[in-house]
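Have a look at this one.
The other protein chains are all here in position, but one chain of the complex has been omitted.
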Amino acid sequence: MKLAADRLLGIVLIGLAAFVAVQAMQLEVPFSYDPVGPRAFPLGLAILLAALASVLIVKPGTNEAWPGRQLGVKLLLVLATLLVYALLFTKLGFIITSLLAVTSLARMFGAPWGKALLTGGLMAVVSYYLFAHALGISLPSGYWIEPLL
Amino acid sequence: MFDFLIHGFDVALSPLNLGLAFLGALLGTLFGALPGIGPINGIAILMPLAYTLGLPAESALILLAAIYTGAEYGGRMSSILLNVPGDAGAVMTTLDGHPLAKKGLAGPALGLSAVSSFVGATIAIIGLTLFAPLLAEVAVMFGPAEFFALMVFAFASMSVMMGKDPVKTAIGAVLGVLIGTVGVDSSTGVLRYTFGLPELYDGIDFVVMIIGLFAISEILLMLEHANRKDGNEGLPPLGRVFVSLKEVMACKWTMGRSGLIGFIIGILPGTGASVAGAVSYTTEKRLSDKNNTFGTGDMRGLAAPEAANNASAAGSFVPMLTLGIPGSGTTAVLLGALMLYNITPGPMMFSERPEVAGGLIASLYIGNLVLLALNLPLAGVFARVLTIPRWVLVPGIAILAFVGVYQLHSNLAAIYLMLIIGVFGYLLRKLGFSLAPVILGYVLGGLMEQNLRRALSISGGDLGILWQSGISLGLWIAAVALLVLPWLLPKLWQARTSKA
Partner (left out) sequence: MKINKGLSTYAGMLALAGGLLAAGNVQAQSEATECIAPAKPGGGYDLTCRLAANGLEKTGMIDKPMAVSYMPGGIGAVAYNHVNGVRDSDPNLIVAASTGAAVNLALGKFGQYDADDVRWLGALGVDYGAIVVNADAPWQSLDELMEDLKANPGDIAFGAGGTVGSQDWMKAALTAKAADLSPRKLKYVSFEGGGEALAALLGDHIQVFTGDLSELKSQLESGKIRVLAALSEERMGGPYADIPTAAEQGYDVQWPIWRGYYMGPNVSDEAYQKWVERMSQLARSKEFAELREARGLFPMSRFGYEFNDYVLEQVDQFESLAKEVGLKQ
C-alpha cells in the first residue's frame, strides 16, 4: 500500500512533466530580447521533474497513513462546505454565508447543535464588524440585507 | 552627524507620536496575525486614514512604520500556533515554531520569537542609522547577474533541508518553481500555463498560495486528528508560559548572525523577508544543528527566521530612504505615503526634512521597544489560542482564509484556486513532503529565471557576465562550497586522522 502511493505519484509527476514540456513547446513567442526565452526554463524543470520522479518510482519513500472510507467521506464533506461557502460568499454576503459555514464546520468537528449555532452567529457577526468597520476591509455585505441592519 | 537622530527622538517622543506608535504596533500585530493580511495591506488600508485625519507627515510616517514592524511581529503568531504563516516572512517560522507548540511550549516559543524579532530589528536599525548611505551604494551594485548568483546560492543553501528524503525535497522545490512560472512571462509578455483564464495572468498570488497550502490543508489534517480513535487529541496541555533567560541566551549567536543576514538581504531591492528567513534558517541549521534537532522544535530554528525577517523589514528602509527606491512592496506603499506629503526621499531628506528622516528612524527604535513590551507579557494570552476547541478554531481559520484572499482579489476565482491548492497541499503532506521547499522554490525560482534572462539580455547572450563581478564570483564560490564541503570535509578529516 505504502509503496503503491509513491510509485503512483511518480507516474503522475512524469505525466505532469510531459504536460509542462508540451505546453512550453507550444508557446508562441513574437520576439524575445534574451537568448533564453520563455520556453527553456519550464523545459529544464520538466526534465528535472521527470528524472526525480523516475527515482521515486525505483526507490519509493514513506507516506503517512491514508484515511479510511469513513474519514474520507468526512474530508469531502468539509471540502464541500468550503466550496459552498465560496459559491455563496458574494451572493448572500459575508454574514449569512459565514453563519452557515461556521455552524456546519463546527458540527463536523464535533460540536453539539446549540454550541455550533451560537459559534456561527457570534463569529459571523463579530468578525464582520471587526473586518468591515474596525479594519476597513471591504467584504460582500449581501446587498439585500443592508436595509435590515 | 547624528543631529537628525536626536531631533528625531524629540519628535517621536511627543505624546501624540508615542500614542501613534503604540496604536500602530497594536494594529500592525493584529494585521500581521491574520493570515494573508500582511504589512502591505495593513498600510494600504490605513494610509488614507492617516491622511484624512490630517496628521502631520512625521506622525503619519511613524504610524505607518509602527504598523509595518508590528505586522512583522504578528506574522509569527499563526505560524507557531496554527502552522499557518501569517505572511511571507513567517513561512520558515512554522518549521520549528509549530513543533514547539505541539510540545506544549507555545508560550515560550512566542516569547522567544518576540525577543529574536527585537534583536534582529535592533541590529538592522543600528545598521540603518550608521551606514545607510554607504549600504545604498552596495545595494545598487547588485545587478541581474549578481541577483542570479544570489539565487543560486540560496538554492544551494537549501540543500541542507534535504534531510530524510532528498528526492521529495527536490521534487517539492521543482513543483514550487513550476507553480511560479504560471502567468505572464515578465520578459516577453508571453502567457505561460494560464489556459486562457485572465485570473491566472498575474500568476498564482503569494497569499492564495500560502493560505491554500498551509491553512486549508491544516483544516483537513485537523479533521483527521480529531477523528483518530487512539485517543491522541494532538496537543499536550499548555506548559509554562514564559521563555526563560537561559533559553534566550542559548540563542544569542543565532539571533546575532540571523539579524545580520536578514539586514543584508533586506537592503537588496527585490528580495524580501521570505528569502531572508530561508537563508538564515538554512545557515543556522548548517552551523549549529549538531544533533539534527532542527525541524523538531529547536529554539534556534525559531530564533533564526524571526530575527532575520524583522531585520530585513528594517533593512528595506535603506534603499527607500537613501535612494528613493522601494526595496519591497511594503516600502513602495510607504514611498507613496511620503509622496502624498510632498516629501521626496533621498539623501536630501536627511538635511531638508530632518524631523521626518530622524523621526522615522527614532520611531523604529521606539516601535520595537513597544512591541517587545507588548508581546512578552501577552505570549501567555496568545498561547491560549491552542486551548480553544477545534470546533471553534477550524471555522475561525476558514473565515480568516476567506477574508484574507477575498480582500485582496474581490474575486471568487482566487478563493477556488485557494481551495484547489489546499487539496494539493493536503496530498503533498500525506505523501511525506515538507511544504517549505515548495514555497521556497516558488519564491526563488521566478527571481532566478528573471535575473538570468535579464543578465543575458544585457550581455547579448555572453555567459561570462554571470561571474564577471567580484560579488557574483564570491556568491558562486560560496554556493559551490555549500554543496561540496559537507561531503568533502569529513573525507579530508578522515584522510588526515588515518595518516596520523
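A few remarks follow.
Note that the chains take the letters A and B in the order they are written out, and that residue 1 is the start of every chain.
Simple rule for what comes next: a contact is a pair of C-beta atoms (placed from the backbone, for glycine too) under 8 Å apart; a residue touches a chain by one contact, two chains touch by 3 or more.
Since the structure is predicted, the reported quantities are computational estimates derived from the model, not experimental observations.
Considering B:Gly127, B:Pro269 or B:Gly445, the position touching the chain not shown turns out to be B:Pro269 (whole complex).
The residue from A:Ala40, A:Ile57, A:Ile96 or A:Val125 that touches the chain not shown here is A:Ile96.
Touch with the chain that is not drawn comes from one residue among B:Ile325, B:Val385 or B:Leu431, which is B:Ile325.
Set against the missing chain, the residues B:Ser14, B:Thr129 or B:Ser186 yield one that touches it, B:Ser186.
Remark: the residues of chain B touching the chain excluded from display are 40-41, 43-45, 48, 51-52, 139-145, 184-189, 196, 198-202, 205, 269-270, 319, 323-327, 329, 332-333, 336, 339-342, 344-349, 407-411, 413, 450, 454, 457-458, 460.
Remark: the residues of chain A touching the chain excluded from display are 30-33, 70, 73-74, 77, 80-81, 84, 88, 91-93, 96-97, 100, 103-104, 107-108, 138, 142-144, 146-147.
By definition in this document, only the chains that are shown with their structure count from here on.
Residue ranges of chain A in contact with chain B, taken from their complex: 5-6, 9, 13, 20, 23-24, 27-38, 41-42, 45, 48-49, 52-53, 55-56, 59, 61-64, 66-67, 70-71, 74-75, 78-79, 82-83, 85-87, 89-90, 94, 98, 101-102, 105-111, 115-116, 119-120, 123, 127, 131, 135-140. Residues of chain B touching chain A in their complex: 30-31, 37, 45-46, 49, 165, 167-168, 170-171, 174-175, 177-178, 181, 185, 187-188, 190, 192-193, 216, 219-220, 222-224, 226-227, 389-392, 394-396, 398-399, 402-403, 406-407, 410, 412, 415-416, 419, 422-423, 429-432, 449, 452-454, 456-457, 460-461.
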